[in-house]
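What you see is the complex with one protein chain gone and the rest in place.
Our next item is chain A:
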Amino acid sequence: MSTRCCLYADSLTNDSKLTVPFPSEKLAWIAQRSLSPDPEPRKGGISKHVSVTDSILNVSWMADEARILRVSVSSFLDHLALVLETMEAFGPPSVSGLK
């Protein structure tokens, strides 16, 4: 894959952005729909948005505190890794070697 996964964080505003390329738009949407339904656990203090453009999954966070942002980003990465592993194990052949 030509594009690479990229995580950007702004330490002043506690904003963060993540872009993850997928082999196809369809798989990017599957990831989006698997990772979006659960609301952020804490009441307030953070918002997260997950979207897809072409075959790229975009995630953006806005948080009041770096601590809350860190928890959310790290748990999202765990969940993303699980989605990728699931796709590798049960998805179309194009997915192998995704990680």
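To be clear about the criterion, a contact is a pair of C-beta atoms (placed from the backbone, for glycine too) under 8 Å apart; a residue touches a chain by one contact, two chains touch by 3 or more; residues count from 1.
Here, contacts and distances are computed from a predicted model.
Report the protein name recorded by UniProt for the chain absent from the figure; options are "18S rRNA biogenesis protein", "N(6)-L-threonylcarbamoyladenine synthase", "Vacuolar fusion protein MON1 homolog" or "Molybdopterin biosynthesis MoaE".
Cross-referencing UniProt, the chain left out corresponds to "N(6)-L-threonylcarbamoyladenine synthase".
In the complete assembly, which of A:T19, A:S55 or A:T86 touches the absent chain?
Selected residue, touching the omitted chain: A:T86.
Considering the whole complex rather than only what is displayed, give the residues of chain A touching the chain that is not shown.
30-31, 33-39, 41, 75, 78-79, 81-83, 85-87, 89-92
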